[in-house]
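Of the protein chains in this complex, one is absent; all others appear in place.
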Amino acid sequence: MTVQELIKLHPKPPSLDPDALLRCIDTCFDCAATCTSCADACLGEGDVHELVRCIRLNLDCADACDAAGRIVTRQTAPDVGVLHAAVQACAVACRACGEECERHAEHHEHCRVCAGTCRRCEQVCQELLATISSQTR
Amino acid sequence: MTVQELIKLHPKPPSLDPDALLRCIDTCFDCAATCTSCADACLGEGDVHELVRCIRLNLDCADACDAAGRIVTRQTAPDVGVLHAAVQACAVACRACGEECERHAEHHEHCRVCAGTCRRCEQVCQELLATISSQTR
Amino acid sequence: MTVQELIKLHPKPPSLDPDALLRCIDTCFDCAATCTSCADACLGEGDVHELVRCIRLNLDCADACDAAGRIVTRQTAPDVGVLHAAVQACAVACRACGEECERHAEHHEHCRVCAGTCRRCEQVCQELLATISSQTR
Partner (left out) sequence: MTVQELIKLHPKPPSLDPDALLRCIDTCFDCAATCTSCADACLGEGDVHELVRCIRLNLDCADACDAAGRIVTRQTAPDVGVLHAAVQACAVACRACGEECERHAEHHEHCRVCAGTCRRCEQVCQELLATISSQTR
């Protein structure tokens, strides 16, 4: 994604460990798009009534990932508490959504792929949270 | 807002205390709009270079409020952990943004009003978080 | 909504007719929230499989209204073409969503209310578009 290049051209030095930061930005935006798509794929399935909780959590996860992605992308005058809480909310949403998608992984390939993306996004968020904690200690 | 009416017509009973819930939905969406507007008003000021941190936190707060507003609005198959983390992230963003806006309240009336909206949104979020905690205990 | 107050405190004069502008901001954000809620209420209904198109258009309409609401809210250095296209996209989404909601209005009160909000939002958008056209002529 071009956004990676932009972060490197930013007038301010990155607020956090650059590798963890770039990974988090990329993964949050990808997970937001993936969950938007999985909610929509679930909505198109014949057994949509079995996928109600999955759709709901996909929509929540897309919103939490999008907010975290936008907030983490910003490098000017960051507030570490705001950053931490947004990434934390994203990690929690990814865990819940990933677990629910996993339940439908056998029947729906899109849920299987989405579960993987959510799990990876949760992990990348946790890694950034660890970086924040070690930095502010 | 019509969204209040919608919540009352929802097929599922509200996931949380209805008054605290409706107040939170309304306040989150209003605060998102107010912060979007304050960021833009700051950008239009002659002393924009003094307002850089204010603009940044306004943008973060708008994103956190919008995500929380959308997530709290949903009443079907909610995940209380996701809800809690999103509202928590919103409260943290509102506190940081409100404090920064307060610093510019004397010079910019829009920052004074926005500070009040952020403080109120933080409080309404804290009240909903208290409801969630008492319910899940 | 407090955002109305903010617009009045903005350092720049409003880019368009103030009444039409404030009405559009309010209605777009309210319609975004209402459509988010209607999508979720539909998802919670026993006959969710009958409401698939309604949910999809509700989600589209929420996204188009949110983008238009944010763009119309900004008064600093506006681009009238961008504004026009965003409000136009919002009006089109409101019309499609309102028509679909109307189809379910007899069975679902939330669809009836949402149809009304969409119709009103389409109209308010059209009024702002007329203001833009008369101004740029």
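For clarity, chains are labelled A, B and C in written order, and residue numbers in each chain start from 1.
Here, a residue touches a chain if its C-beta (ideal position, glycine included) is under 8 Å from a C-beta of that chain, and two chains touch if they have at least 3 such contacts.
As the structure is a prediction and not an experimental result, all values here were calculated from the model.
J.: Quick one: jot down which shown chains the absent chain touches.
T.: Displayed chains contacted by the hidden chain, ordered by label: A, B, C.
J.: Which residue, C:M1, C:C42, C:A89 or C:V124, contacts the hidden chain when the whole complex is considered?
T.: C:A89
J.: For the full complex, which residue in C:L6, C:C31, C:V48 or C:A64 touches the chain that was left out?
T.: Per the contact definition at the top, the residue touching the missing chain is C:A64.
J.: Give me the chain B residues in contact with the hidden chain, please.
T.: 39-40, 43-44, 48-49, 52, 55-56, 59
J.: Identify the residues of chain C touching the omitted chain, counting contacts across the whole complex.
T.: 52-53, 56-57, 59-61, 63-64, 66-67, 70-71, 74, 76-79, 81-82, 84-86, 88-89, 91-93, 96
J.: Under the stated touch rule, tell me which residues of chain A contact the chain that is not displayed.
T.: Considering the whole complex, chain A reaches the absent chain at 1-3, 5-7, 9-12, 25, 29-34, 36-38, 40-41, 43-46, 62, 66, 69-70, 73-77, 108-110, 113-114, 116-117.
Heads up, the rule we're going with is that only the chains that are shown with their structure count from here on.
J.: State which chains count as neighbours of chain B and simultaneously of chain C.
T.: Both chain B and chain C are touched by A, going by the contact rule given at the top.
J.: Compute the distance, rounded to whole Å, between the mean C-alpha positions of chain A and chain C.
T.: A distance of 27 Å separates the two centres.
J.: Specify, in ascending order, the residues of chain B that touch 2 or more different other chains.
T.: 66, 70, 74, 76-77
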